[in-house]
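Removed: one protein chain of the complex. Kept in place: all other protein chains.
Note that the chains are named A, B and C in the order they appear, and that numbering of residues resets to 1 at the start of each chain.
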Amino acid sequence: MKFDLGTARQLRILLLLLAMALATVVSTGAVSAQGEPVDRVDPDVTGEPMIDSVAMLPADSIPDEAYPAPPTDIAVKDTPNDDGGSIDISWSLSIDDYEGGKVDRYVIMRAPAVNGQPGEFVEIGDVTGRANKVRDGNATEGEAFFYKVVAVNREIRDGVLMWEATTESEAAGPVASSAQWFDWRRLNVFVGVILLCAFILYFINQAQKGKDLFIRKIAGLEAVDEAVGRATEMGKSIFYIPGTQDMNNVQTIAGVTILGRVAELAATYDTWLEVPVSRSLVMVTAKEIVKEAYSKVGRPDSFHEDQVHYLTDDQFGYAAGIDGMVVREKPATIFFMGAFYAESLILAETGNSIGAIQIAGTAMPSQLPFFVAACDYTLIGEELFAASAYLSREPKLLGSLKGQDIGKAVVLVSIIVGVILESLGIWEFSKLFRVID
Amino acid sequence: MSTRTWELLVVAAVLIVSTIVYLGKVGGWIGGVSFSPAVSIIVIILIFLSLVWILVRTLRGSLVDRRIVFLFVGLAVVLPFFMSITQKIKISPEVQQLYDALEALPPGSKVLVSFDYDPPSAPELQPMAESFLRYCLRSDLKVIIIGLWPQGPQQADLALQIALEDPEIQSKSPQYGVDYVNLGFQAGNEFVIQRMGANIESMFPRDYFGAAYRDLPLVRNVKNFSNIDYSFNLSAGYPGTQEWVQVAVDRYGLRLGGGNTAVQAPMMYPYLNAGQLVGLLGGMNGAAEFELLTGVTGKGTKFMLSQSFAHMIVIAFVIIGNAAFFASGRRKPLEQGK
Amino acid sequence: MRREIPLLITGIVGAVFVLQYFIPHWPFSKMNAWFSDWFSIVAAFAIWLGALNLMKISLQKIAGRKEDWGYAIVIIVSFLVIVIPGFGGGQGYREAGTFFSWLYEWVYTPLSSTMFAILAFFVASASYRAFRARNLEATLLLVAAFFVMLGRVPVGDLLTGFMPTGWQLSDLAGWVMNFPQAAGQRAIMIGIALGLVSTSLRIILGIERSHLGGE
Partner (left out) sequence: MEHLAVWIAALLTLGIISFLYKDNAWYKLSEAIFVGISAGYWFVVLFWDNVHGKFWTGVFPPEQYDAAGNVITEAPDYMLWVGAALGILMLMRLIPKIGWISRWPLAFIVGSTSGLYLINYFSSNMMRQVQGTIMPLFGMWPTDPTTGETVFQALPTYDIVGNVVILVGVFSGLVYFFFSKEHRGVFGATAKVGIFFLMVTFGASFGYTVMSRMSLLIGRVDFLFGTWLGLIK
């Protein structure tokens, strides 16, 4: 097998895109690597006594000692690893800010920069006392701003706001938000994906060079031939159910890929294959695939448009439809390959009750027990994805299975090493796998 | 008489009896039925005896018709509705965790509730929705409702109506738009979650009733998930808790509790174990436990007796099937009854 | 051309979707939103194909007077009964009080809920007929199922009330769910993730292409 033009071009484009991404990452090297998490901003007042009415006393009647010390060390910076429009503000708490102290909350003020000097400050939100950072998510990208943090002490008696004593910090800035070209918090995922893809591509390449790759027997797939053969002997039809999800589910894609192999067999044996589907897009795809399979084995005339037909998008409408068809037509063999939900049970039990040979495959853990119980063979999880490679025996696809196995080996080794290190009190290793920052 | 005649007679009888009962309900001369404890016990004994009869039949070598199994399931679910037996419900740790996290929220915290289910799953999820909303409104938590399933917001509306009937909540007279808001449905599955992570308004420019996002005081300043203190996802499939974990929790660090149909719940345990979920309500049982914690008895608790009976029946049938299987020398297939 | 362009589209779109995860900058930050909108719109167009197909099959049944052709008429009529008020009702088609919402509440909801509910019967019948302790694996499956079924309803603790706290059925069920069950789920999950990554990669690179059909 050789890469044809289409694939080679695609590979080149992929590489180009990757290179572009890397280049931009390098060129904007100024991006900070440590994206420290910032507390949530709560622009609304939370956790404070309810104010029913306001009876503000004049400012001169507020006792002097009521004014809190200002917050200090206001630090403003562009939020790292984002697409711009956001600035992080942090500060050291006012020395009067402690449980029962003189700070109820902090009000954040913002002013646009005019010739490098702050313009008019307006309130943009507030946080409760003891909080020392917020994120301003409304800072237009590229515009410079100054920020001030105001400590607020309030007197509330019986739900009536009596007075509000405020002390402003110094203004900090100017700072402008900008967008970054690489999210450094996701570097580990990036490396992981690249590594796994590299394993897979390496073995695909090896396989193409003719290296013999061993793949163990998968019982469910060994039985496909037999199941199609039995339908032929009995002169009955084969049903193929590619799950109930749409083409935006990889399980469905795996399902329709396997359909291609089954359709080839059915066409070879000249056995009627029926594919009722529950999504229009799946219908479109499945038709293409079955048609292709029939012409591949030289029987394009045996293909009927209605072999693949749509019932309804509705899960149970679909199940009810299939149920009726199974009971009335009594197929000899039924395949269930793809993503299933609750309907799996109705389908598998009904098929079982008419005595059909059933081969199922899904990566839906909740539906596996029923397939395991009511079907003759079941492909569990990853085996579904391996199926198309296994059935086709195409070296490229088998190579990718080998690559997956290497990925699995890495996972196993990492788990063992990680558990040992962690049990010895060394944490750093497991952090390599963290996804949240 | 032929089978056909019998069948028609039964259908006619069912229709006539239900018409009479219905007329009785409308006219008010037939009320609710309730068994006395003695009758309840007799009914239980009868069910048990007939199960023994099935066991004997099966041991003799033929599986009973599946319709008999169906009949038993029906009885096991219907009869407990009329029995008055109270059960002791125990709180499981995952429900407790969810409740504790909720309880720790200060009043005024914003809670995002996503309704990702449709009426068929309502028996399991609606009780959870009702008691969750009731708890939030009682504790002065601000509730923001969305739906990733088209029917979700309708279910939310139904649950809200029930919650708002609560006298304690009525005394607070919560206001739409200030204390709770229903942003409606948006198509796009996990993409919706992802875009909410950047900007919620861009996904829900108007609420379920057509008001603009920026005109709703509760959400006016809620830009994205960083402004949400807690979230709860009622899920019956795709898109659901798995997508919320993958996108909202893992990418945006949202704090998420899950309310799942029992079918989905087992898949959520690895997420729970890895700390991606703060707690989990699984199925009717989870709903009943949560009701117990929040101190309001709702449908979850009411339905638990039927649930217990149904489980017992299923277990009984597994045992009967296996007893026959072993008695018949293991491998020999049983004759399919008809 | 018929084959190369789709392959190219798949490859580029796939690669962009992988990259956008790592690149917060415009236009990658927007691509996700665009693609999701596009997907919704394409799906809405595609259902025309499905609906037309359903109508065609039903009409063929009626025209050919095939078995049960009467029900095909019912399918077409009920399709029209909901579609006409659905489109005729304008934007507020599903507001409370409309005929569409009435159909939804009193026809669609009971039908779909009951479809779901009759699964309870099948599950019981499957337990009676299919779940056999044939070997050690099947026995484990059954034992785990027992623990969970009994432990998750109050009756389980009633039966094991004599046991000390922490060893009652609900505790055991909790243990099964939290540890062995979670471990198995996690193994399946990781396996599926690997399979998905590999399948997706093959699709993006155009190695797996049967879903696009032939020339």
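As a convention for this text, a residue touches a chain if its C-beta (ideal position, glycine included) is under 8 Å from a C-beta of that chain, and two chains touch if they have at least 3 such contacts.
This is a predicted model, so every value here is computed, not measured.
Trainee: Out of C:Leu59, C:Ile76 or C:Leu158, point to the residue that touches the absent chain in the complete complex.
Mentor: The missing chain is touched by C:Ile76.
Trainee: Among A:Asn138, A:Asn248, A:Thr268 or A:Ser302, exactly one should touch the missing chain; which is it?
Mentor: A:Asn248
Trainee: What is the set of chain A residues that contact the non-displayed chain in the whole complex?
Mentor: Answer for chain A: residues 188-189, 192-193, 196, 213-216, 218, 247-250, 253, 281, 284-285, 288, 311-314, 316-317, 320-321, 323-324, 327-328, 342, 345, 365-366, 368-370, 372-373, 380-383, 386, 401-402, 404-405, 408, 411-412, 414-416, 418-419, 422-425, 429-430, 433-435 touch the chain left out.
Trainee: Which residue numbers on chain B touch the omitted chain?
Mentor: Touch set of chain B with respect to the missing chain: 7, 11, 14, 18, 21-22, 24-26, 30-34, 67, 70, 73, 77-78, 81-82, 120-124, 150, 185, 187, 190, 205, 212, 214-215, 245-247, 250, 261-263, 265-266, 270, 273-276, 282-285, 299, 303, 306-307, 310-311, 314.
Trainee: For the chain that got dropped from the picture, name the residues of chain C it touches.
Mentor: 2, 5-7, 9-18, 21, 34-35, 37-52, 54, 68, 71-72, 74-83, 86-87, 91, 93-94, 100, 102-121, 123-124, 127, 131, 136-138, 140-149, 152-153, 175-194, 196-197, 199-201, 203-204, 211-213
Operating definition for what follows: only the chains that are shown with their structure count from here on.
Trainee: Does A-B or B-C have the larger number of C-beta pairs in contact?
Mentor: Answer to which pair has more contacts is B-C.
Trainee: Taking each chain's centre as its mean C-alpha position, how far apart are chain B and chain C in Å?
Mentor: Here the centre of chain C sits 18 Å away from the centre of chain B.
Trainee: Return the residues of chain B touching two or more other chains; collapse runs of consecutive numbers into ranges.
Mentor: Correct list: 66, 120, 189, 198, 266-267.
Trainee: Which positions in chain A touch two or more other chains at once?
Mentor: Where chain A meets two or more other chains at a single residue, that happens at 83, 248, 316, 342, 365.
Trainee: Could you pull out which chain C residues touch chain A in their complex?
Mentor: Of all residues in chain C, those touching chain A are 3-4, 7-8, 11-12, 15-16, 18-19, 21-26, 29, 39, 42-43, 46-51, 53-54, 57, 60, 67, 111-112, 115-116, 118-119, 122-123, 125-126, 129-131, 141, 145, 185, 188-192, 194-208, 210-214.
Trainee: Show which residues of chain B lie in contact with chain A when the two form their complex.
Mentor: 66, 106-110, 120, 189, 198, 221, 223-224, 226-229, 237-238, 249-251, 253, 263-264, 266-267
Trainee: For chain A, which residues are in contact with chain C within the complex?
Mentor: That would be residues 5-7, 9-11, 13-14, 17-18, 21, 24, 81-84, 179-183, 186, 189-190, 193, 196-197, 200-201, 204, 246-248, 250, 253-254, 256-257, 260, 279-281, 283-285, 288-289, 291-292, 295-296, 306, 309-317, 319-320, 328, 342, 345-346, 349, 352, 363, 365, 369-370, 372-374, 380-382, 384-386, 388, 396-397, 400-401, 403-404, 407-408, 411 of chain A.
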